[in-house]
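First, the structure itself, so that you have it in front of you.
With one protein chain held back, the other chains of the complex are shown just where they sit.
On to chain A.
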(Lines give C-alpha, C1' and ligand atoms only; values in the text may rest on other atoms or scores of the structure.)
Protein backbone atom coordinates (compact mmCIF):
# COMPACT_ATOMS: atom_id res chain seq x y z
CA UNK A 1 0.00 0.00 0.00
CA UNK A 2 2.80 2.40 0.97
CA UNK A 3 4.58 1.62 -2.27
CA UNK A 4 1.42 2.35 -4.14
CA UNK A 5 1.01 5.72 -2.46
CA UNK A 6 4.62 6.72 -3.08
CA UNK A 7 4.34 5.69 -6.72
CA UNK A 8 1.18 7.71 -7.13
CA UNK A 9 2.73 10.75 -5.43
CA UNK A 10 5.78 10.62 -7.68
CA UNK A 11 3.56 10.24 -10.70
CA UNK A 12 1.86 13.49 -9.76
CA UNK A 13 4.96 15.59 -10.40
CA UNK A 14 5.11 15.25 -14.20
CA UNK A 15 1.34 15.51 -14.31
CA UNK A 16 1.44 18.77 -12.35
CA UNK A 17 4.14 20.18 -14.59
CA UNK A 18 2.06 19.24 -17.62
CA UNK A 19 -1.04 20.87 -16.18
CA UNK A 20 0.76 24.08 -15.26
CA UNK A 21 2.53 24.29 -18.60
CA UNK A 22 -0.69 23.97 -20.56
CA UNK A 23 -2.47 26.42 -18.26
CA UNK A 24 0.37 28.93 -18.52
CA UNK A 25 0.36 28.82 -22.29
CA UNK A 26 -3.41 28.99 -22.62
CA UNK A 27 -3.70 31.94 -20.23
CA UNK A 28 -1.00 33.83 -22.02
CA UNK A 29 -2.56 33.15 -25.39
CA UNK A 30 -5.82 34.81 -24.39
CA UNK A 31 -6.18 38.22 -26.04
CA UNK A 32 -5.32 41.19 -23.87
CA UNK A 33 -2.76 41.51 -21.13
CA UNK A 34 -2.66 42.95 -17.62
CA UNK A 35 -1.08 46.17 -18.84
CA UNK A 36 -4.10 46.80 -21.00
CA UNK A 37 -6.28 47.20 -17.95
CA UNK A 38 -3.94 49.72 -16.44
CA UNK A 39 -3.33 51.83 -19.46
CA UNK A 40 -5.82 51.23 -22.22
CA UNK A 41 -8.51 53.70 -23.17
CA UNK A 42 -7.51 56.05 -20.38
CA UNK A 43 -6.47 59.44 -21.75
CA UNK A 44 -4.72 60.31 -18.52
CA UNK A 45 -2.31 57.42 -18.77
CA UNK A 46 1.09 58.37 -20.14
CA UNK A 47 2.90 56.95 -23.14
CA UNK A 48 5.80 55.70 -21.05
CA UNK A 49 3.55 53.92 -18.57
CA UNK A 50 2.71 51.02 -20.84
CA UNK A 51 6.33 50.18 -21.61
CA UNK A 52 7.18 50.52 -17.94
CA UNK A 53 4.45 48.10 -16.89
CA UNK A 54 5.40 45.59 -19.59
CA UNK A 55 8.98 45.58 -18.31
CA UNK A 56 7.88 45.38 -14.71
CA UNK A 57 5.67 42.37 -15.37
CA UNK A 58 8.39 40.80 -17.56
CA UNK A 59 5.93 40.56 -20.42
CA UNK A 60 8.72 41.49 -22.79
CA UNK A 61 10.33 38.09 -22.23
CA UNK A 62 9.41 35.03 -24.32
CA UNK A 63 6.77 32.77 -22.85
CA UNK A 64 9.05 29.77 -22.18
CA UNK A 65 11.49 31.91 -20.17
CA UNK A 66 8.61 33.32 -18.17
CA UNK A 67 7.28 29.83 -17.55
CA UNK A 68 10.62 28.53 -16.31
CA UNK A 69 11.10 31.56 -14.08
CA UNK A 70 7.66 30.98 -12.70
CA UNK A 71 8.29 27.26 -12.20
CA UNK A 72 11.54 27.92 -10.36
CA UNK A 73 9.73 30.23 -7.97
CA UNK A 74 6.85 27.83 -7.45
CA UNK A 75 9.29 25.05 -6.56
CA UNK A 76 10.19 27.25 -3.60
CA UNK A 77 6.49 27.74 -2.89
CA UNK A 78 6.63 31.34 -4.04
CA UNK A 79 3.71 32.15 -6.28
CA UNK A 80 4.90 35.67 -6.94
CA UNK A 81 3.10 38.96 -6.65
CA UNK A 82 -0.29 39.70 -8.10
CA UNK A 83 -0.38 41.88 -11.22
CA UNK A 84 -3.37 43.69 -9.77
CA UNK A 85 -2.70 47.16 -8.44
CA UNK A 86 -2.56 45.98 -4.86
CA UNK A 87 0.60 44.00 -5.74
CA UNK A 88 0.03 41.59 -2.89
CA UNK A 89 1.77 38.22 -2.85
CA UNK A 90 -0.51 35.68 -4.49
CA UNK A 91 -0.38 33.34 -1.50
CA UNK A 92 -1.50 36.12 0.80
CA UNK A 93 -4.42 36.88 -1.48
CA UNK A 94 -5.44 33.23 -1.55
CA UNK A 95 -5.05 32.92 2.21
CA UNK A 96 -7.34 35.90 2.72
CA UNK A 97 -10.10 34.36 0.64
CA UNK A 98 -9.73 30.67 1.32
CA UNK A 99 -11.20 30.31 4.84
CA UNK A 100 -14.55 31.79 3.82
CA UNK A 101 -14.85 29.62 0.73
CA UNK A 102 -13.89 26.50 2.66
CA UNK A 103 -16.31 27.35 5.45
CA UNK A 104 -19.17 27.89 3.00
CA UNK A 105 -18.42 24.84 0.89
CA UNK A 106 -17.76 22.46 3.77
CA UNK A 107 -20.94 23.55 5.52
CA UNK A 108 -22.91 23.18 2.32
CA UNK A 109 -21.35 19.81 1.55
CA UNK A 110 -21.97 18.40 5.00
CA UNK A 111 -25.57 19.54 4.86
CA UNK A 112 -25.99 18.12 1.37
CA UNK A 113 -24.73 14.74 2.64
CA UNK A 114 -26.91 14.85 5.72
CA UNK A 115 -30.02 15.64 3.70
CA UNK A 116 -29.36 13.95 0.37
CA UNK A 117 -28.29 10.53 1.64
CA UNK A 118 -31.43 9.72 3.65
CA UNK A 119 -33.53 11.23 0.87
CA UNK A 120 -31.83 9.00 -1.69
CA UNK A 121 -32.01 5.90 0.47
CA UNK A 122 -35.67 6.41 1.30
CA UNK A 123 -36.44 7.19 -2.35
CA UNK A 124 -34.90 3.88 -3.32
CA UNK A 125 -36.78 2.03 -0.62
CA UNK A 126 -40.08 3.66 -1.53
CA UNK A 127 -39.32 3.44 -5.22
CA UNK A 128 -42.07 4.73 -7.55
CA UNK A 129 -44.30 5.85 -4.71
CA UNK A 130 -45.65 9.38 -4.26
CA UNK A 131 -42.80 10.05 -1.85
CA UNK A 132 -40.16 9.04 -4.39
CA UNK A 133 -41.72 11.16 -7.10
CA UNK A 134 -42.13 14.12 -4.76
CA UNK A 135 -38.48 13.96 -3.73
CA UNK A 136 -37.41 13.67 -7.35
CA UNK A 137 -39.36 16.76 -8.34
CA UNK A 138 -38.16 18.67 -5.28
CA UNK A 139 -34.46 18.00 -5.82
CA UNK A 140 -34.68 18.67 -9.52
CA UNK A 141 -36.38 22.00 -8.91
CA UNK A 142 -33.34 22.88 -6.81
CA UNK A 143 -31.09 21.71 -9.59
CA UNK A 144 -32.94 23.52 -12.36
CA UNK A 145 -33.76 26.91 -10.84
CA UNK A 146 -31.11 29.47 -11.75
CA UNK A 147 -29.11 30.21 -8.63
CA UNK A 148 -29.05 33.95 -9.07
CA UNK A 149 -32.80 34.12 -9.50
CA UNK A 150 -33.53 32.05 -6.43
CA UNK A 151 -30.94 34.03 -4.49
CA UNK A 152 -32.54 37.35 -5.37
CA UNK A 153 -35.96 35.99 -4.55
CA UNK A 154 -34.80 34.81 -1.13
CA UNK A 155 -32.90 38.02 -0.48
CA UNK A 156 -35.99 40.03 -1.20
CA UNK A 157 -38.34 37.88 0.84
CA UNK A 158 -36.19 37.00 3.85
CA UNK A 159 -34.11 40.16 3.80
CA UNK A 160 -36.32 43.03 2.70
CA UNK A 161 -39.90 41.85 3.31
CA UNK A 162 -39.47 39.79 6.48
CA UNK A 163 -36.22 41.35 7.62
CA UNK A 164 -35.08 38.06 9.13
CA UNK A 165 -31.75 37.64 7.42
CA UNK A 166 -29.02 39.99 6.23
CA UNK A 167 -28.97 40.43 2.46
CA UNK A 168 -25.30 40.39 1.65
CA UNK A 169 -21.83 40.49 3.13
CA UNK A 170 -20.39 38.36 5.90
CA UNK A 171 -20.56 40.59 8.93
CA UNK A 172 -22.66 43.44 10.27
CA UNK A 173 -21.25 46.95 10.63
CA UNK A 174 -21.19 46.56 14.40
CA UNK A 175 -19.41 43.19 14.25
CA UNK A 176 -16.43 44.34 16.29
CA UNK A 177 -18.60 45.44 19.19
CA UNK A 178 -20.38 42.07 19.44
CA UNK A 179 -19.61 39.40 22.01
CA UNK A 180 -17.97 36.18 20.85
CA UNK A 181 -21.34 34.45 20.78
CA UNK A 182 -22.85 37.42 18.98
CA UNK A 183 -20.12 37.29 16.36
CA UNK A 184 -20.76 33.62 15.68
CA UNK A 185 -24.50 34.20 15.37
CA UNK A 186 -23.86 37.18 13.11
CA UNK A 187 -21.71 35.17 10.69
CA UNK A 188 -24.16 32.26 10.74
CA UNK A 189 -27.05 34.60 9.99
CA UNK A 190 -25.13 36.07 7.08
CA UNK A 191 -24.40 32.65 5.62
CA UNK A 192 -27.77 30.96 6.05
CA UNK A 193 -29.05 32.12 2.68
CA UNK A 194 -25.98 31.38 0.55
CA UNK A 195 -25.47 28.00 2.19
CA UNK A 196 -29.18 27.17 2.05
CA UNK A 197 -29.43 27.95 -1.64
CA UNK A 198 -26.23 26.08 -2.36
CA UNK A 199 -27.58 23.04 -0.52
CA UNK A 200 -30.92 23.21 -2.33
CA UNK A 201 -29.13 23.32 -5.66
CA UNK A 202 -26.74 20.51 -4.75
CA UNK A 203 -29.23 17.96 -3.43
CA UNK A 204 -30.16 16.49 -6.80
CA UNK A 205 -26.78 15.03 -7.73
CA UNK A 206 -26.03 13.21 -4.52
CA UNK A 207 -29.57 12.09 -3.67
CA UNK A 208 -29.99 10.60 -7.15
CA UNK A 209 -26.63 8.92 -6.84
CA UNK A 210 -27.51 7.49 -3.43
CA UNK A 211 -30.86 6.32 -4.75
CA UNK A 212 -29.38 4.44 -7.68
CA UNK A 213 -26.61 2.96 -5.58
CA UNK A 214 -29.14 1.80 -3.01
CA UNK A 215 -31.42 0.33 -5.66
CA UNK A 216 -28.57 -1.76 -6.97
CA UNK A 217 -27.73 -3.02 -3.52
CA UNK A 218 -31.36 -3.74 -2.67
CA UNK A 219 -31.49 -6.12 -5.61
CA UNK A 220 -28.45 -8.06 -4.39
CA UNK A 221 -28.91 -11.60 -3.22
CA UNK A 222 -27.64 -11.00 0.28
CA UNK A 223 -30.43 -8.49 0.89
CA UNK A 224 -32.95 -11.03 -0.24
CA UNK A 225 -31.26 -13.56 2.02
CA UNK A 226 -31.39 -11.20 4.97
CA UNK A 227 -35.07 -10.62 4.33
CA UNK A 228 -35.78 -14.33 4.14
CA UNK A 229 -33.98 -14.75 7.47
CA UNK A 230 -36.60 -12.42 8.88
CA UNK A 231 -34.32 -9.49 9.77
CA UNK A 232 -36.23 -6.26 10.43
CA UNK A 233 -36.46 -3.92 7.44
CA UNK A 234 -34.69 -0.97 9.07
CA UNK A 235 -31.75 -3.20 9.97
CA UNK A 236 -31.52 -4.50 6.42
CA UNK A 237 -31.78 -1.04 5.02
CA UNK A 238 -29.46 0.92 7.28
CA UNK A 239 -27.02 -1.73 8.42
CA UNK A 240 -26.47 -4.08 5.53
CA UNK A 241 -27.58 -2.28 2.41
CA UNK A 242 -26.50 1.25 3.26
CA UNK A 243 -22.93 0.30 4.10
CA UNK A 244 -22.41 -1.15 0.68
CA UNK A 245 -24.36 1.55 -1.09
CA UNK A 246 -22.12 4.17 0.50
CA UNK A 247 -18.92 2.77 -1.00
CA UNK A 248 -19.13 4.64 -4.33
CA UNK A 249 -19.90 7.80 -2.43
CA UNK A 250 -16.35 7.81 -1.08
CA UNK A 251 -15.22 8.49 -4.62
CA UNK A 252 -17.55 11.45 -4.82
CA UNK A 253 -16.19 12.75 -1.52
CA UNK A 254 -12.64 12.53 -2.81
CA UNK A 255 -13.55 14.34 -6.00
CA UNK A 256 -15.32 17.06 -4.03
CA UNK A 257 -12.11 18.18 -2.32
CA UNK A 258 -10.91 20.52 -5.10
CA UNK A 259 -14.43 21.98 -5.23
CA UNK A 260 -13.96 23.11 -1.64
CA UNK A 261 -11.57 25.84 -2.66
CA UNK A 262 -13.09 26.64 -6.02
CA UNK A 263 -15.98 28.57 -4.60
CA UNK A 264 -18.70 29.90 -6.77
CA UNK A 265 -18.53 33.13 -8.67
CA UNK A 266 -22.26 33.60 -8.87
CA UNK A 267 -22.84 33.01 -5.19
CA UNK A 268 -20.02 35.09 -3.98
CA UNK A 269 -20.91 37.97 -6.27
CA UNK A 270 -24.60 38.02 -5.47
CA UNK A 271 -24.11 37.72 -1.74
CA UNK A 272 -21.06 39.97 -1.69
CA UNK A 273 -18.89 37.30 -0.11
CA UNK A 274 -15.19 37.76 -0.69
CA UNK A 275 -14.24 34.18 -1.51
CA UNK A 276 -12.08 32.31 -3.99
CA UNK A 277 -14.67 32.25 -6.78
CA UNK A 278 -14.69 36.03 -6.93
CA UNK A 279 -10.91 36.18 -6.75
CA UNK A 280 -10.51 33.74 -9.60
CA UNK A 281 -13.05 35.50 -11.79
CA UNK A 282 -11.54 38.92 -11.19
CA UNK A 283 -8.04 37.61 -11.83
CA UNK A 284 -9.10 36.10 -15.14
CA UNK A 285 -10.87 39.27 -16.23
CA UNK A 286 -7.81 41.36 -15.34
CA UNK A 287 -5.35 38.86 -16.82
CA UNK A 288 -3.63 38.68 -13.45
CA UNK A 289 -1.44 35.74 -14.52
CA UNK A 290 0.32 34.99 -11.20
CA UNK A 291 -2.95 34.83 -9.26
CA UNK A 292 -4.67 32.72 -11.90
CA UNK A 293 -1.73 30.31 -11.91
CA UNK A 294 -1.58 30.21 -8.13
CA UNK A 295 -5.22 29.23 -7.87
CA UNK A 296 -4.90 26.71 -10.71
CA UNK A 297 -1.90 25.02 -9.11
CA UNK A 298 -3.63 24.67 -5.77
CA UNK A 299 -6.73 23.36 -7.55
CA UNK A 300 -4.70 20.85 -9.54
CA UNK A 301 -2.82 19.61 -6.48
CA UNK A 302 -6.06 19.18 -4.59
CA UNK A 303 -7.68 17.32 -7.48
CA UNK A 304 -4.78 14.91 -7.68
CA UNK A 305 -4.67 14.42 -3.91
CA UNK A 306 -8.45 14.05 -3.84
CA UNK A 307 -8.23 11.24 -6.37
CA UNK A 308 -5.51 9.52 -4.41
CA UNK A 309 -7.37 9.84 -1.12
CA UNK A 310 -10.50 8.42 -2.71
CA UNK A 311 -8.58 5.44 -4.10
CA UNK A 312 -6.82 4.75 -0.83
CA UNK A 313 -9.91 5.06 1.33
CA UNK A 314 -11.81 2.90 -1.10
CA UNK A 315 -9.21 0.19 -0.72
CA UNK A 316 -9.29 0.49 3.02
CA UNK A 317 -13.03 0.05 3.33
CA UNK A 318 -13.56 -2.48 0.57
CA UNK A 319 -11.62 -5.69 1.17
CA UNK A 320 -12.13 -6.71 -2.45
CA UNK A 321 -9.75 -3.97 -3.58
CA UNK A 322 -6.09 -4.09 -2.73
CA UNK A 323 -3.49 -2.03 -4.50
CA UNK A 324 0.02 -3.17 -5.03
CA UNK A 325 -0.78 -6.86 -4.79
CA UNK A 326 -1.22 -9.03 -7.79
CA UNK A 327 -3.96 -11.58 -8.03
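Quick note on the criterion: a contact is a pair of C-beta atoms (placed from the backbone, for glycine too) under 8 Å apart; a residue touches a chain by one contact, two chains touch by 3 or more; residues count from 1.
Definition applied: contacts and distances are computed from a predicted model.
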Original post:
According to its UniProt record, what is the protein name of the omitted chain, chosen from "Molybdopterin synthase sulfur carrier subunit", "Cation acetate symporter", "Peptide/nickel ABC transporter, substrate-binding protein" or "Cytochrome c-type biogenesis protein CcmF"?
Top reply: "Peptide/nickel ABC transporter, substrate-binding protein"
Original post:
Which residue, A:91, A:111 or A:141, contacts the hidden chain when the whole complex is considered?
Top reply: A:141
**OP:** Have a look at A:19, A:74, A:116 or A:167 and name the one touching the chain we're not showing.
**Re:** A:167
Subject >> For chain A, the residues touching the chain missing from this view >> reply: 30-33, 36-50, 52-53, 56, 84-87, 96-97, 134-135, 137-138, 141, 148, 152-157, 159-161, 163, 166-171, 173, 177, 268-272, 274, 278, 285, 287
